[in-house]
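Complex shown without one protein chain; remaining protein chains in place.
As written, the chains take the letters A and B, and residue 1 is the first residue of each chain.
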Amino acid sequence: MPSIIEFQSICKNFKISLKNKGVWGSFLGLFKRKYKTIEALQNVSFSIEEGDIVGYIGPNGAGKSTTIKIMCGILTPTSGTCQIAGFVPWKDRKKYVQHIGVVFGQRSQLWWDVPVIESFELLKDIYKIEESAYKETLQLLDKTLNLSPLFHVPLRQLSLGQKMKCELAGALLHKPKILFLDEPTIGLDAVTKLAVRDFIKYINKEWKTTIILTTHDMNDIDALTNKIILIGKGKVLYNGSFSVLKNKYARTKTITVEFAKEYKTIQIEGYRVLEHNKNVATLQNEPTTEFHTQHFIEEVCKKYEIVDFSVSSISVDEILAQLYKEYEL
Amino acid sequence: MLYQKYVKMHIKSSMQYRLNTVFLSFSQAVVAVSELLAVYVLFQTFTTVGTWTFYDSLLMFGVVTTVFSFCECFFRGYDSFAEIVQSGELDRLFIRPVNIHYQILGAKMEFSKLGKFFVGVVVSIIAVCKLSITWSIWKVLVLLGMFVCGVVVILSLMILGAGMSIYTIENLEFINIFTAGSKDLAYYPINIYQKWLSRLFTYVIPVACFNYLPLTYLVGGGTLLPWVYALSPCFGMLIMIPCVLFFNFSLKKYQGTGT
Partner (left out) sequence: MSYVGIFKMHLKGELQYRGKAISGIVTQVFWGFMRISLFTAFLATSSMQDFSLYQMSSYIWLGQAFLAAFYITVPPEVNKDIVRGDICYKFIRPMDIYNQWYASVLGSKIASTLLRFSPIIILGFCLPNSMGLMLPVSFEAFLLFCVSMCIGVCLCSAVILIAIYLSIKTLMPKGASAIVMSVTSLLSGALIPLPLMPASVQTVLNFLPFRYMSDLPYRIYIGNFTIAESCMQIGIAFVWLVALIVIGKLLMKSSLKKVVVQGG
C-alpha cells in the first residue's frame, strides 16, 4: 500500500506570553510581559498508509491538536515537509480540503438552529457535490447511522449522541479520502459509542477511507485501530502496531489466589506479591517470567494448599498509563 | 449561489427566535431615534453649524445610519471576527473549499439591525425631500455614491478590525475610535472639527468622502471644481485595498502561530 500521509521532521514553535500572579503582578503585566517559546512539535516524522485507521494518542498538551491542525492545513509548521494525498496541506488549500473530512468532538460544523438536513444541503453546495452523488451518499449514511428521523429536527434539540452521528455524516458527505476525528466518542453513552465505532469501521472498509483518530478512550483504540502513534512532549515516542504493544504488556497477568488457610508469608519464584490479606493474595508475574497456568499451579501447590484462583490481563487503560509512566509523561 | 443559501440559513435561524429578533430590531430603532433626538436637540439650541442646517445633518444621519446598520447586518462576520477566532470557528473556515472572505461574509448576519436600517432609510428620504436641491441625473448618482462609499468605508474598517483581532483580543476597543468615531463625527460636516481630526477623517479614513464633500456637490457651493466633490466617493473607496491586504496578511500570520 502506498503511503497517503507523509510527515517529515515537522517542527512547530509557539511564542506565548506569561501571566503574573496576584493583583500587583497583573498590574505590572500592564507594562511588561515576558514571552516564552514552546516547542509544540520537535522533529515529528511518520507516514500513514492508505486505508489505515491510526490512533494518534498522547496526554493533554502533547501536541496532538497541533499535528491535526497542520494536517488540516490550518497551521503552517515552522520547519519540515508534509505531503498528504499529493498535496502540501497549507498550500493549494481549496483543492486539498476537498479530500479531507474533519470532526472536532467538542465543536459543531452544523447549524445550531436549523434542521440537520438543511445544514447538509449547505455542505453539498460548499463542497460542490453532484446531486446524484449527494443523494447516494446520504442514503448510505442514513442506512448505517439511522439518521432520517433526525433530518428535520434542529441540531440544538438533539442529544449528544445524535449530534455526533450527524457530525460524522456531515464530515463524510463529500466522500473524503482522509477523515480526521478529534475525540469522536467523548461524552457518549455506551450504546452510541459502539454504534459510532461500528460506523467508523464500516466507512473504512466500504470507502477505503484513511482515518486518523485522537482519543483518550483506549477502548476506541482497541476496537478501531491497529496502528498507533504515541506522542509526548512534542516527540513521537512509539509508532507501530497496537497489538504488539498490547502483547508486550498483556504478558503481565494478575492472579488472585485463595488459600485453604492463612500463611504468614507467601513466596513463589518468578512472581511478585502485590497484596496479601488473610488467606487471599494477589500476585503478578515478573517481566522475566512467562505466565503458564499449569506451571503456575504446580509451583503453588508444591508449597501451599489452595481453594480457588483467577487470572486477569492488564486493561488497555492500564497499558496507556504504564506507557506514559515509562516515557515519564 | 452559495451566498443566497447562507442568507436563507440565517433567516431560518433567526425565525426560530422571531420574538427576540423583532424586539431587538425595535430596540435598535430606539437607539437610532435617541441619537437622532440628540442631533435635533443640538440644532434646536444652535440652528446652524458651519454651513450646515439641521436638514443637512439629517441627511447625513440618514446616510450614516443606513450604511452602518447595513454593514452591521450583512458584514457581521468581520464585525465580530474576534468571536470567530476565539470559538475556533476560524479553523473550520480553513478546511472548507471556499474562499475565506466569502465564508466570513456568509458566517454571520444580524437581522435585528434592520430596525436601525429602517430608521436610516426613512430619515434619508425625509431629509432629501426637505433639502432644496435641484436634482439632475448626476446628483442622483452622487447621492447613491454616498451610500456605496459609506458601505465600503465601514466595511473596510471592519476588515481592519477583524485583522487586528487575530493579534490581540484585548486592544479591540481601540478600533472603535475609527468605526464608531466615524459614525458620530459624520453627523456633522467633517470640516468643522479641528484640523488634525478633519484631516484624519478625510485623508486616512475617508469619512469626508461620503460626508460634506459629496453633499457640497448636491447643495451647491464650495471652492473646488464641482467634479472633485462629485467624484469624492470614488476616492474614498480606495481604503478597501490596504485593509483587505492587511487582513490577508494577518490570516497568513494566524496560520503561522495559531492562537
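Criterion: contacts are C-beta pairs under 8 Å (C-beta built on N, C-alpha and C of every residue); 3 or more make two chains touch, one makes a residue touch a chain.
Since we're looking at a predicted model, the values are computed, not measured.
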Residue among B:Leu24, B:Ile95 or B:Met109 touching the omitted chain: B:Leu24
From B:Tyr3, B:Trp135 or B:Phe174, residue that would touch the chain that is not displayed: B:Phe174
Chain not shown: contacting residue from B:Leu2, B:Ala82, B:Leu197 or B:Val244: B:Leu197
Residues of chain B (touch criterion as defined above) contacting the omitted chain: 19-20, 23-24, 26-28, 30-31, 34-35, 37-38, 41-42, 44-50, 112, 168, 170-174, 176-177, 181, 184-185, 188, 192-194, 197
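The rule is simple: only the chains that are shown with their structure count from here on.
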Mean-CA-position distance for chain B and chain A (Å): 47
Chain B residues within the chain A interface of the complex: 2, 5-6, 9, 12-13, 16-17, 87-89, 91-92, 94-99, 255-258
Contact set on chain A toward chain B in their complex: 14-15, 66, 69, 72-76, 90, 93-95, 97-98, 100, 102, 104, 107, 109, 111-114, 118-119, 121-122, 125-128, 154
